[in-house]
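All protein chains but one are shown at their positions in the complex.
Labels run A, B and C following the written order; every chain starts at residue 1.
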Amino acid sequence: MLQKPVISASEAAAKVREGDALMVGGFMACGSPHTIIQALTEKGTRNLTLICNDTGVHDLKSGRVTGVGHLVQKRQFRKIIASHIGLNQETQRQINAGETDVTLVPQGTLAERVRAGGVGLGGILTPTGLGTEVEEGKQVITVGDRLFLLELPLKADVALIKAKKADRAGNLVYADTARNFNPLMAMAASLVVAEAEEIVEVGEIDPNAIHTPGIFIDALVQAERLEG
Amino acid sequence: MLQKPVISASEAAAKVREGDALMVGGFMACGSPHTIIQALTEKGTRNLTLICNDTGVHDLKSGRVTGVGHLVQKRQFRKIIASHIGLNQETQRQINAGETDVTLVPQGTLAERVRAGGVGLGGILTPTGLGTEVEEGKQVITVGDRLFLLELPLKADVALIKAKKADRAGNLVYADTARNFNPLMAMAASLVVAEAEEIVEVGEIDPNAIHTPGIFIDALVQAERLEG
Amino acid sequence: MEYVANKDNIARRIARIFKPGNVVNLGIGLPTLVGNYVPEDVTLILQSENGMLGLGPAPAKGEENRDLTNAGGAPVTIAPGGCYFDSAMSFGIIRGGHVDYTVLGVLEVDQEGNLANYKIPGKMVPGMGGAMDLTTGSRVVIAATLHFEPSGASRLKRRCTLPLTAVREVNLVVTDLGLFEVMGNRFFLREYFEPYTPEWIKARTDAEIIIPNDCRPVVF
Partner (left out) sequence: MEYVANKDNIARRIARIFKPGNVVNLGIGLPTLVGNYVPEDVTLILQSENGMLGLGPAPAKGEENRDLTNAGGAPVTIAPGGCYFDSAMSFGIIRGGHVDYTVLGVLEVDQEGNLANYKIPGKMVPGMGGAMDLTTGSRVVIAATLHFEPSGASRLKRRCTLPLTAVREVNLVVTDLGLFEVMGNRFFLREYFEPYTPEWIKARTDAEIIIPNDCRPVVF
């Protein structure tokens, strides 16, 4: 089994290019790759499209910012695809000011769209969003006497994800609710960098306990920043 | 967390009724619930529809039969949905004799259809089977400049699955390649009985290592027959 | 008779709907209160859409696990027999009909069973998060809400005016005035909180309300 390179957070950030579609794992910053996010914030790469469950927290009063909220704050995104932005007041401000294009996607649909991108489906039919604004512009497919929305796959140029443990072959194990979108995004991007709290030798993880097979992972980063 | 009943194999078999759609886990009998299969063979319930990856082995010369092949041999199915029947000569014979209606489904499509049934999707779009006999009678959906087959969800009345270990809440862990269709079928049937080699107390399985959440499981059976 | 907002009554009444072993998703905010009132002999399996079954209470100060939060990002614990999974599985559980009850707050709910809770155009666009899937997929959808908006208008409408979260998915509405069942494009007042009376409630509610013969006061 070939070993995957272990690179620095700034090397990981350098793999994200102007204009890229970028998936970032995490749910309200739980399970986000904070070390790489910090490096990407410092690098300041712009015109990115973000695909993420949410945009973390940004409280304009207290100044508290978490997760990909740091990248939003530096206006590195021209477009955001997320299910929830309610706790990030800066995202809300950017929408109202017309600075950033935000598309809201139901969370379960977002998960299936990312999965579909990873597993080669041309789309999935879901009842979620029928009869709501989410239906706008979409094919409605009839199956028997039921209607469904056709939701299309999402793919990205780069996915930045976070694991609890990785082996050198790139096999990943996540912890608790920090799993969330990480295993889905691992499948759906051309280049995938996984930040891990612990990087162990090949063979040290039970093959039945691996959540993400190493073949999806292009490089590993040792996590240094576990919150933020 | 409520405990799930541990029942006998014959009690499990009695839950399958004449005419039921029945999912059975396993891949060439690896990971099949052999103890329950034996009980159901003895009970002889008929007119069932089988949904299974394959029909195991049945070598008419040697008389060797494995997995759901035992049920095929007793002609308990009027319909079989599977991806492969090549090593079961009795299934082949029943097709040729017009005794059993067999629908062949590409294996990846079968997996996604069972998953779709379990996770509430109205269908999935796959490129697999386009331009082949698999396309017959199906909606072809255009997305951009690509064509896909619309494949519909599969559900069952009863699923009989096999785990390595279960806790009393029904949480399951599978071993090695004996996992295969078991976790998918666990989600897609009205009633799910899991046969397990080991049944432990709640709390004895790491919540991050659980493959199938206990909420899907209605009853457990202690495995006694591990092959066949 | 004067109206006094009472969130706890809503939570207490909803808490008595469940049976042991039910799989329940409690939304952030008012619905979270429901957890405080579930009878001791009713063990629920709480689903949290960020990826767990067996959601437990908040940890003691200093015992927080940064990898274990609820859907609002707050630290929680896991109950014995619980487990973790990814977001596709989490919403597979939800969309697939494996959640018995979802309890969620609303901005508006109408007598057709529509609800609105994710967007006030031009004002607030928090996003639907998991709400659209939860309302579409759960077997029973319970809207938990104060009966009146701050302006005094009832949140129970003939027709929602805000962008919908889901169409015809609400089964029960529990407010601090009573418990309403949505049936045949009407609200049926099944129970009411004393000292309010069915007539008082009907008079102050925008939507059409049916008062069946067996309508009765809530008894705890």
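Here is the rule we use: a contact is a pair of C-beta atoms (placed from the backbone, for glycine too) under 8 Å apart; a residue touches a chain by one contact, two chains touch by 3 or more.
Here the structure is a predicted model, which means the values were calculated and not measured.
Asker: The chain left out here touches which displayed chains?
Answerer: Counting the whole assembly, the omitted chain is in touch with A, B.
Asker: Tell me which of B:Ser83, B:Asn171 or B:Asn208 is the one touching the absent chain.
Answerer: B:Ser83
Asker: What chain B residues would touch the chain not displayed?
Answerer: Residues of chain B in contact with the hidden chain: 27-31, 53-54, 57, 66, 82-87, 92, 95, 102, 104, 106-112, 114-115, 126-134, 164, 174-184, 211, 226-227.
Asker: Where does chain A touch the missing chain, residue by residue?
Answerer: Counting over the whole complex, chain A touches the hidden chain at residues 1-2, 115, 118-121, 167, 169, 171, 187, 202-203, 207-208, 210, 213-216.
The definition used in the following text is that only the chains that are shown with their structure count from here on.
Asker: Tell me, which residues of chain B touch at least two other chains?
Answerer: 120-121, 207-208
Asker: Considering chain C alone, which of its residues make contact with at least two other chains?
Answerer: In chain C, 52, 78, 84-85, 88, 91, 94-95, 137 touch at least two other chains.
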